[in-house]
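With one protein chain held back, the other chains of the complex are shown just where they sit.
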């Protein structure tokens, strides 16, 4: 089983778009769960959506959470506090850029890499080449 | 008039979500045009959509283009080649992370900054704090 | 006179009303240095809270505060959700078992809330956040208490402290939250979260006066 990925965004469309893009590179081998927007569909974050996504992407190999903006960190941490200690230990909240980190994490996770490796791959998104290198 | 912003993504939802998120921070003072997905609605890029978005976000102060993945650079450059030299000079293709760069660019553009300043603000997205700093 | 369960219930209801009335104002403050939703967020959150509390006739102070906290976390949708949510949750924990609150209990309640906000947001005072209303409010409360003020006077002192603190945020540069994306440009604008904090304390003062 591969490391799971959770996409937390203030926008539902953004979260789904990221999952769509990253999912293309992992060929369905990686669960990419989304938590986008508030419960009533406006722009913001929802602890229930984050908790549900964490559940959905939960894997014995761990879960990497990627966020759009820093203000999503707090609600994500509160969702993590609802997990038991063992589950919580298997989750890393990434500081990587959302889109770039998610694509690289999906590629890495689909290769069966460890959570630590997937988290490091996501961090390469900080400087993903967008000039002519790729 | 503010610098315009163009969001080029392989996913239509992703592009719209980014525009939605960044638009929240610029309060309608900045034109954020999207070019997401192919003409037939699948995942990919469309030169016609990019050209239309460039047109829509065109501003005497310039336009900053943000992309999801490096492979969108080529089609964006071909769309730029369709502009006249003067228009073309007023466009910068950013290498910043898409979501983070777009939010910071929207904030900067809404303050009436120059294209160069907006491009630099977007580049701060490479290391946008997502720990507890924000 | 100590604060009763009824006062706390009245405070939370009144807060909902005040935040509803100030929805546009808070949202406008947030539009200058954020994403123009703080009033919407707080109004939505407290509407949900009051709907929830309406069905909990028998709840004690601690339960009222904790329920407020969890409901805010679930419904606010912005950074203020986990922040105020944690504040009320910690306040609920700090008042466990209490049927009434004396001055010291009230100060304990707010100190717990302050620690909660700090722990959740990893911010300090001076960063242009709600902390800049809450922390000086507590400082003022402690000074009033040391000067043997009544509970009502202590709460009045908190309101005054929050007002001064909120206005002081105008000159601050934001280094936490969305306003930090503006850098130096955040100067000259009053922080929406500090403002809602001040409003919440004003509502408490009004509830106690009423009682």
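Chains: A, B and C, in written order; residue numbering restarts at 1 for each.
In the analysis below, contacts are C-beta pairs under 8 Å (C-beta built on N, C-alpha and C of every residue); 3 or more make two chains touch, one makes a residue touch a chain.
Because the structure is a prediction, the values reported are computed rather than measured.
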{"item": "Interface partners of the hidden chain - shown chains only, full complex considered", "value": "A, B"}
{"item": "Absent-chain contact - pick from B:43, B:57, B:91 or B:121", "value": "B:43"}
{"item": "Hidden partner chain, touching residue among A:18, A:34 or A:103", "value": "A:103"}
{"item": "Sites on subunit B contacted by the missing partner chain, in the whole complex", "value": "38-40, 42-48, 69-71, 74-75, 77-78"}
{"item": "Missing-chain contacts mapped onto subunit A", "value": "24-25, 27, 103-104, 107, 111, 129, 131-134"}
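One rule holds for everything that comes next: only the chains that are shown with their structure count from here on.
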{"item": "Chain contact topology (line, ring, star, complete or other)", "value": "complete"}
{"item": "Intercentroid distance (Cα basis), subunit B paired with subunit A, Å", "value": "23"}
{"item": "Chain centre separation (subunit A, subunit C; CA means) in Å", "value": "32"}
{"item": "Centroid distance [mean C-alpha coordinates] between subunit C and subunit B, Å", "value": "38"}
{"item": "Interface hub residues of subunit B, defined as touching at least two other chains", "value": "24, 103, 129, 131-134"}
{"item": "Residue list for subunit C, restricted to those that touch at least two other chains", "value": "35, 37, 121, 177-178"}
